[in-house]
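Left out: one protein chain. Kept in place: all the others.
Moving on, here comes chain A:
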Amino acid sequence: MHIVVCIKQVPDSAQIRVHPVTNTIMRQGVPAIINPYDLFALEEALRLKDKHGGTVTVITMGPPQAEGALRKALSYGADDAILITDRAFAGADTLATSFALASAIRQIQKNMPVDMVFTGKQTIDGDTAQVGPGVAKRLDFQLLTYVSKVSSVLPEQGQIVVERRAEGGVQLLKSKLPCLITILEGNNEMRFATMPNMFRAARHPVKMWNRESAGISDDDLVKIGLKGSPTVVSKVFAPTPHTDPAEMIEVESGNPKDIADTVLAKMFTRFPAVAKEIAKRA
């Protein structure tokens, strides 16, 4: 069984700061990590490999530094890694990203058929959750999103059963390979990198694919990068600070009960709807 896992390198958002004057993101010194949601996808792929045997290939489209994310994935136990990197990809939105990733996966298939593609639920920077569905449509793979559990795979019969999180419940879905699965977070935990895998990751060559090696012809230049992106950012701005400061409740006695009574009295007068809502509970 051959599983391709798509991962993205993202800035560790917990450490991102916004420049107070220019409103630009200060990326300097912010460490790059594997998108946390993608680790659930990678772990799920590795578990299936443990169970059924096969190969796990990780791919990412990004700048040359993204090689670090791939090496990390190798140290967890992925077999092969491909970095899809080319200036022509710069400025891609999700439509253009899914085109490039799908082309690369088609190239991978020329060497070894792909049974499943795994992605994370979403990234923590772009955060759209659109790349998975996009890649599936372009490859004409069955799309299974928000999968919380791969219940069973019968590689011989090309059959798969998964649990999919839906609104208000879980759908048990039966489908066929090849398929693309977006994995829901929280249902597994990334294994530790083993010593042998760490050594292997350090030595293993990460394949570098440019536009041509990803199978994208000159004719398709309009489908990648900036040119292939219908969405355009027209404005970036900080949320309006200081809309309407709070009315501070102060009472002479400083007694908590007096404070509480005062705030209730004020609120019931100004917000009859709140008073009504509370009266409903009487």
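Rule of thumb we're sticking to: contacts are C-beta pairs under 8 Å (C-beta built on N, C-alpha and C of every residue); 3 or more make two chains touch, one makes a residue touch a chain; residues count from 1.
Convention: contacts and distances are computed from a predicted model.
Of the names listed as "Protein FixB", "Phosphoribosylformylglycinamidine synthase subunit PurQ", "Transketolase central region" or "ABC transporter permease subunit", the one that matches the UniProt record for the absent chain is "Protein FixB".
Summary of contacts with the chain left out: across A:31, A:168 or A:205, the touching residue is A:168. Within the full complex, the residue among A:142, A:187 or A:213 touching the omitted chain is A:142.
The set of chain A residues touching the chain not shown comprises 13, 16-18, 23, 25, 91-95, 98, 124-134, 136-138, 142-146, 161, 164-176, 186, 226, 229-239, 241-250, 256-257, 259-261, 263-264, 266-268, 270-271, 273-274, 277-279, 281-282.
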